[in-house]
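All protein chains but one are shown in place.
Up next is chain A:
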């Protein structure tokens, strides 16, 4: 076979070779959104269509109710339903000086970025020391927050990531443990503060699994207290926590207008 013929043959065969993958026209791309390659706004991003987001929101809500230990489902629910609210939150952060700094510098809270030794050496009632105590007593780690995946805007992805990472700080500020009752109280506070649909849904549907006694305590004392504090306090996302480790917790609470919890709930739920 002559060289020229071979080249011709090769050139004509190249498109055939591509057909082994049976490509569909580019118009199908929204239908077949791939989760890799170009189009990613941030490393962990998975682009999703509206249909997928709706299905994810419904599925994750159902699964979170069915299996409360699926924290990743709560996270997914937040990401798929929170787009508009995140925009509002982000704009509000921009207007606040400390919040704007956070958006600029994008601090992250993880075991890599926290200096646990330094936190441990802080005085007893400082915010940093209390936060560390909260982590130890409840046996949680700041590294269990999964990265954002389904938010289609890079800055908003950071905002929701920050919201998740700050969640433990809110626990410390409110003095709530990580049992179901404590989480619900924190969710009520966050729902009032942020307006995120996921917080509102968790706050309304979380109590379904509670015992009658806990439910009674929740409704009569804890929810009113959480709502009151939520309304009074400025947005907790606007606090640059990393700069406030040495601040005494009491002073911080006063600054935010957060009062002591009405009762201890470690033993309940």
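Here is the rule we use: a residue touches a chain if its C-beta (ideal position, glycine included) is under 8 Å from a C-beta of that chain, and two chains touch if they have at least 3 such contacts; residues count from 1.
One rule holds for everything that comes next: contacts and distances are computed from a predicted model.
> Select, from "Phosphoribulokinase", "2-methoxy-6-polyprenyl-1,4-benzoquinol methylase, mitochondrial", "Nuclear pore complex protein Nup85" or "DNA-directed RNA polymerase III subunit RPC3", the UniProt-recorded name of the complex's unshown chain.
Of "Phosphoribulokinase", "2-methoxy-6-polyprenyl-1,4-benzoquinol methylase, mitochondrial", "Nuclear pore complex protein Nup85" or "DNA-directed RNA polymerase III subunit RPC3", the absent chain's UniProt record names it "2-methoxy-6-polyprenyl-1,4-benzoquinol methylase, mitochondrial".
> Which residue from A:40, A:55 or A:251 sits in contact with the chain not drawn here?
A:55
> Considering the whole complex, which of A:76, A:249 or A:265 touches the chain not shown?
Only one listed residue reaches the unshown chain, and that is A:76.
> For chain A, which positions touch the chain that isn't shown here?
That gives, for chain A, the contact residues 1-3, 6-7, 9-10, 13, 16-17, 19-22, 28, 31-37, 46, 49, 51-52, 55-56, 59-60, 62-63, 70, 72-73, 76, 149.
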